[in-house]
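Would you mind keeping the following structure in view while I ask a few things?
The other protein chains are all here in position, but one chain of the complex has been omitted.
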Amino acid sequence: MKRIACLFVVCLFIGIPNISSAAEVPVSDATAECLGCHSTLHPGIVEGWRNSRHARMTPRAALAVKGLARRVSSKEIPKDLSDKVVGCAECHTQRPEAHPDTFQHNGYEVHVVVSPQDCATCHSVEAEQFSKNIMSHAVNNLAGNPLYQRLQKSILGTVKLSGKNMQPMVIQPADDATKADACYYCHGTKISIKGYETRNTELAGELKFPIFDGWPNQGVGRINPDNTRGSCAACHTRHSFSIKMARKPNTCKECHIGPDVPAFKVYSASKHGNIFSSLGASWNFDAVPWTIGKDFTAPTCAVCHVSLLINTDGDVVAKRTHQMNGRIPWRIFGLIYAHPHPKEPDTTTIRNKNGLTLPTALDGSFASKYLITKKEMMKRRHTMQSVCLGCHGTSWVNGHWRRFENSIRETNAKTLHATEIMTRIWQLDLAHFKSNAKGPEGNPFDEAIERKWSKTWLIYGNHIRFATAMGCGGDYGVFAQGRYDLSGTIFQIHDWLELRKKVYPEKVQP
Amino acid sequence: MKRIACLFVVCLFIGIPNISSAAEVPVSDATAECLGCHSTLHPGIVEGWRNSRHARMTPRAALAVKGLARRVSSKEIPKDLSDKVVGCAECHTQRPEAHPDTFQHNGYEVHVVVSPQDCATCHSVEAEQFSKNIMSHAVNNLAGNPLYQRLQKSILGTVKLSGKNMQPMVIQPADDATKADACYYCHGTKISIKGYETRNTELAGELKFPIFDGWPNQGVGRINPDNTRGSCAACHTRHSFSIKMARKPNTCKECHIGPDVPAFKVYSASKHGNIFSSLGASWNFDAVPWTIGKDFTAPTCAVCHVSLLINTDGDVVAKRTHQMNGRIPWRIFGLIYAHPHPKEPDTTTIRNKNGLTLPTALDGSFASKYLITKKEMMKRRHTMQSVCLGCHGTSWVNGHWRRFENSIRETNAKTLHATEIMTRIWQLDLAHFKSNAKGPEGNPFDEAIERKWSKTWLIYGNHIRFATAMGCGGDYGVFAQGRYDLSGTIFQIHDWLELRKKVYPEKVQP
Partner (left out) sequence: MKRIACLFVVCLFIGIPNISSAAEVPVSDATAECLGCHSTLHPGIVEGWRNSRHARMTPRAALAVKGLARRVSSKEIPKDLSDKVVGCAECHTQRPEAHPDTFQHNGYEVHVVVSPQDCATCHSVEAEQFSKNIMSHAVNNLAGNPLYQRLQKSILGTVKLSGKNMQPMVIQPADDATKADACYYCHGTKISIKGYETRNTELAGELKFPIFDGWPNQGVGRINPDNTRGSCAACHTRHSFSIKMARKPNTCKECHIGPDVPAFKVYSASKHGNIFSSLGASWNFDAVPWTIGKDFTAPTCAVCHVSLLINTDGDVVAKRTHQMNGRIPWRIFGLIYAHPHPKEPDTTTIRNKNGLTLPTALDGSFASKYLITKKEMMKRRHTMQSVCLGCHGTSWVNGHWRRFENSIRETNAKTLHATEIMTRIWQLDLAHFKSNAKGPEGNPFDEAIERKWSKTWLIYGNHIRFATAMGCGGDYGVFAQGRYDLSGTIFQIHDWLELRKKVYPEKVQP
C-alpha cells in the first residue's frame, strides 16, 4: 500500500495537463486515489479522461452555464458531487446500493459497470430520452421476438449435415459467447454477476474482483446489473466521452456500416460525406449549440438525428434529442417492408395481421395499430426538413423527399413481388415455412432459397432506401448491393424455381 | 420587407469573415439583398460561400494574376461583373434570357439552376473542355443507347412473376423518380420547368417559385433548362466551390466507388491512397499551380487526371484539363472489353461490327473506326507518364505500364472465354438473346445466368484493371471482386450449364 500512497502524492503534484494550474482542478480524494494506481495501470483511459471535459469542469460550473450552451440537463446535482470534477470515483462509486456489482476495493465501494442511471445524475434529460429510444430496447427487441429468433438461430447456430447422404440438417443453437460476439455485440448483452475471484495485483497485493457474464459489452441496449438499459459509452466513448467523437460518423459506423443497415458506407459516398471527409478537419465539433455554416457546412449523422442546431442568427433550428426517432417518420430498415416508425420502443408486442411479430404482413400491409399515425409522420418529417433547409431551398427539399418516398414505394413493391414468388415456393413445398393463425411453422430463413429472398429486402432494399435517403443514389442505389443485385437475385429465384419445376414435376400441380 | 432591409444592413456591417476589413470586399447590392434573407434561411450554404474564394476576390483581381497562378481562364470578363465578388446574384441572375427557369423574385430575375454556361463567364476554357469530356454526355450516352437501355430496364424495372407457376416474367419499366435516384443520380437528369407555385414565405410573404422536373440533381451530364450539359457543382461542390475539395479523392468517390467503376476503393488501398490518407493532412490542396513534392507527395485522382502540375523548378509537368481523357489512352471500363478511348464524347453513334451500340464486338474486336488511333494512344500515354515520372524512374514506369497493358489483354481474354460460354448458352436456347444484322433480339441482361456473365466483365474485369492501373494488385486484383471472383463465376457458369445439359437433354444437340 505504500506504493499506492506514493503514486497518489506524485499524481497530485504532477497535476492535470491542459490546465494552467493544478489548483484549479478540484479532483476528489477518492478519484485521486484511483488515479494513484490506475494512471500507471491503464494510462490509455486515464489520459483520455484527463483531456476530457469531465476532468476540467465541476458540475457546479457546468450548471452555471446559461442558455443553449449548457451541457448538463439535470436541474440539480447532488451537493457532494458539485464541486469536484467528474473523475473515476464520481461515476464508479455512485449509487453503490443500486449496483449489484458493487464490491470493496481499497476501501471504496466500487462498481465496474456504469449505467445510464449513473450518467443521469447530470444528464437526466438525455437518459430519459434514450430510454424511449428504440435503441435502448435493442436486446429484447431481438431476443424476445420469436421470428427474429428464427433468423438469429439460422445465422449464429452451427449447421450440421450428417450421414452418408448428408441428412438430416440440424442447426445447433449458438452458445452465449457467440451471441455476445455477434448480434448482441451491438444490440447489447445482459450483464450479471457470476461470482468473485481473488487476484494477486502488482500494486496492491491480493484483491477480490467480480466475475461477470456478458462482459465486456457496450451495446446500445445492454442490460446492466442495475437493470437499466443501454450504455452511454456506445457512442460517448469512455473515458473521454468526447462530444466531438460522438458527432463524427465513425461512431455510428461501429454498428451501422451494413450491409443490413448500410448508413455509414452510403453516407461516406454521398455529397454530405464528401464534404465531411474533405473539409471536416477544420470544423468545430465541440461547440454547443452547434451552428450551421459556422461550425460545420454539411451534416454528419448527429446533425440530422441528434444535435441541437442553431442558425447564424442564434435561432434554434432543431432541438437536441436522444430519442432519435423524433426526426424519423419512416423506418426504412425493411421488416420486411419499410414502414411508419413503431409507436413504442418495445417492438415485441407488435403483431401483423397474420399474428407474426412483424410490423408488416407478408402481403405488404402495415400493422398500423402499432405504428405512428400520418399526422405524427408529418410532424417528424417537418422536424427533419428543418435541418435540410439549413442548406437547401424548399423546392430542393421537396424534390428530394418526393423521390425518397417514391423509393420506399418502389422497394416495397419489389419486395412484394419477391415475396409472392417465395410464398409460391413454400406452397409448392420446395421450401418449408407456413404462417397461419397458430403462428409460424418452420423457419423462413434456413434454406438457400429463403436466404436469397431475405437478401432482397434485408440487404438490397435497405441499400436502395438508405442511398435515396442520404442523396447517394449512384453506386449504392445501383451496382453496390442496390437495384442491380435486387433484380439479379429475383432472376436467380426465378431460375431456381424453373429448374425445380423441371426436376421435381411431382411437386408442381398440373 | 422591413425585416429584409434590416438584415441587409446588419449583414453589411458584420462583413465577411476571413477578410481584414469589410470595406475590402465589394459585394454587389443585389447579392447583399440575397444575403439579407438567405443567410438566415440557409446558413450552411451562405457560410460556405463566405469562406470561399468567390466571396473574397473580384474577377478583376482574379484576371490580374499573372502566369500559371491565374485561376480564371476567360480573357475578358464583362465590366458589370468585374468589380464585385462573385456572390449569389452574380451567378443566379446572369443571362436571365437564356434561362427558361428565370422568375421574378423580390425584384430580381433569378434562376435556380446555374449552368456551365454561367460559370463560363470566368472559366471559359474549363467549360469548353468539359463539354468535350465524355462525362458531359453522360445522360444521352446512357439514355440514347438501346443496348444500355436494356441493361437499365433489367436493373431498375420491377420484375413480376405471376400465376400459379410464376409465369410469365414481366419487367415493368422504372418511373422517372426511380431513374433519377439511380443511374441518373450520377449521369444527370434532364431538368425542365413543370410549372409555378406560390408559397407563403416566412420572411417575405407570398412568393412565386418554379417547379421542376428532374430536380434536385448535380450529375456530371445533367441537362439544364438552358440546354447546356453538365453541372460544375458535381465536383466543385456548391457553394464553397473549393478547389481543395475537388482535388480530394472523396469527390470522385461520390460516383466512382464501384463496384462497376471501383476507382475510389482501389485507390484508397493503394500505396498512393495510403500516402494521401496518412500524410495528406499536411498537404497544400489550394495551390495553383500545384507543385509535385512541395504541395503533395502522392497523387490524388485530380493529380493524374485534371490538375496543372509543376515541378519544384517551376516547369510545367502536366497542363490543366477538364477534358479528362486527354491523359487516358485506354478505357479500362469494359464495354464489354477494355478498349482504346472513344474519339467523341457522344458514344451513341458507335456501332460494333454486329451493329450493336458497343465499342467492342462480343468476339473481342474493337469498333476501331470510333476509337482513338494508336498514335493518339501513345500521345496520351506519354502525357500520363509525365505525371508518373514525377516520383518514379523510367524503368519503374515502363515496368508498371507493361503490366497494366498485360492486364488489359489478360482480362479481355478472360471476358472472351466467358462470352464464348454465354454465346453457346444462347445458342442452346438455355437463355434468350440474339444479336444479328437486324440488331439485338431480347435482353442479354435479364436472366440469372446472363447476370453472372455480366459480372465477369462489368464487376470483376473492371476491378482487376483498376487495381492494376493504380498499383493496387493485392486485394482488389484477387479476392476483393478480382480474379478469385472472376474465375469462380466462370466455374459457376460451367456448373450451371452442365446441370442444364443433364436436366434439359432435349436442348443439347446430340
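Going by the order they are written in, the chains are A and B; count residues from 1 in each one.
Convention: a contact is a pair of C-beta atoms (placed from the backbone, for glycine too) under 8 Å apart; a residue touches a chain by one contact, two chains touch by 3 or more.
These figures come from a predicted structure and were not determined experimentally.
Across A:Gly157, A:Gly355 or A:Gly439, the single residue that touches the chain missing here is A:Gly157. Only one of B:Thr291, B:Ser307 or B:Ser435 touches the chain withheld from this view, namely B:Thr291. Checked against the hidden chain, the listed residues A:Lys190, A:Arg229, A:Lys248 or A:Arg483 yield one contact partner: A:Lys248.
Of A:Met169, A:Val316 or A:Met378, it is A:Met169 that touches the chain left out of the display.
The chain not displayed touches chain B at residues 268-271, 273-275, 277-279, 281, 291-294, 297-298, 311-313, 315, 389-396, 399-400, 402-403, 406-407, 410, 413-414, 417, 420-421, 424, 467-468, 472-475, 477-480, 482-484, 487-488, 490-492, 494-497, 499, 501-503, 508-509.
Mapped onto chain A, the footprint of the missing chain covers residues 39-48, 112, 154-162, 164-166, 169, 174-175, 177-178, 180-183, 185-186, 199, 209-212, 215-216, 218, 237, 240, 242, 244-245, 248, 250-251, 253-260, 264, 281, 446-451, 458-459, 499-500, 503-504.
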